[in-house]
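Of the protein chains in this complex, one is absent; all others appear in place.
Entry: chain A
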Amino acid sequence: MTANVSTPVHKQVKAVIPPESRAGLLLKTFRSARAWIVLALAVAIWEAAVRILDTPKYVLPAPSAMIVEFQENYSLFLNGLWATTRMSLYGLAAAIVIGVALGIAMGRSALFEELAFPFLNIIRVMPTIAIAPLLIIWFGRGGVPIVICSCLIAVFPIIVDVAHGLTSVDEDLVNMMKLANASELSILTQIRIPNSLPYLFSSFRVAAPGAVVGALLGEYIGSREGLGYLITVYSAQLNTAAVFVLALLSCLVGLVFFNVCVWLEKIVVPWKTVVR
């Protein structure tokens, strides 16, 4: 009965778990679809405006005119789409092989970096559109100059990021390996390369759409197939609806490339995403 007994401070309070969101199924569907609904609205307004204002078809075609155009020539367009996709894939593959090799060389050898840097920088700042005609003189009209154009645009982000990924390793992680008497090769394969993977994949997000742009550019300047070539043909005919369709198909290739990279990144490097 002395004053020393203190009342227990442990109160019987329970946390309230917030219930499931009350938004109904309809509302949820609407939320997930609203961006698309806005897009559809924009297309509808476009269609209405073109019909009401009666704009000439070669200035601004209605979306319906594009659909008609696509239906009439779809096999031609899809062939072009496939050709461009193939060229972009070759260009990207070449860029990955060359970019990773040069990136490793630059990241691991200060001498190589010093000697190669001026050359790479000159090629980097030189507009691909200025080199493309040269490539056609050297390699003729065909796949080779297109793949080179594609590779030229895609390769630089890969070189830079691979080199950066190899050198931005925590120095103490390397010291820890040295204390275990690890070989330089183990440090490369166990530390530097895994450390550079997030950088590599983040460079793909830039390089992959770049490869598509490069392929289109190559086709634009000298080719007999692909979306870039078809754009030159139809714009010469003032067939604006077809040019719009081709531009949209080009976007599609770029978007697919970008999203495949993002998806691969999530699978291969789940531990880290480099924000750039």
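As a working rule, a contact is a pair of C-beta atoms (placed from the backbone, for glycine too) under 8 Å apart; a residue touches a chain by one contact, two chains touch by 3 or more; residues count from 1.
Basically, contacts and distances are computed from a predicted model.
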UniProt lists the protein of the undisplayed chain, choosing from "Tryptophan synthase alpha chain", "Metapyrocatechase", "Protein-methionine-sulfoxide reductase catalytic subunit MsrP" or "ABC transporter ATP-binding protein", as "ABC transporter ATP-binding protein"
Only one of A:Ile122, A:Leu179, A:Ala236 or A:Ile267 touches the unshown chain, namely A:Leu179
Among A:Pro63, A:Gly142 or A:Pro194, contact with the omitted chain is made only by A:Pro194
The missing chain sits against chain A at residues 170, 172-173, 175-183, 186-187, 190-191, 194-195, 197, 269, 271-272
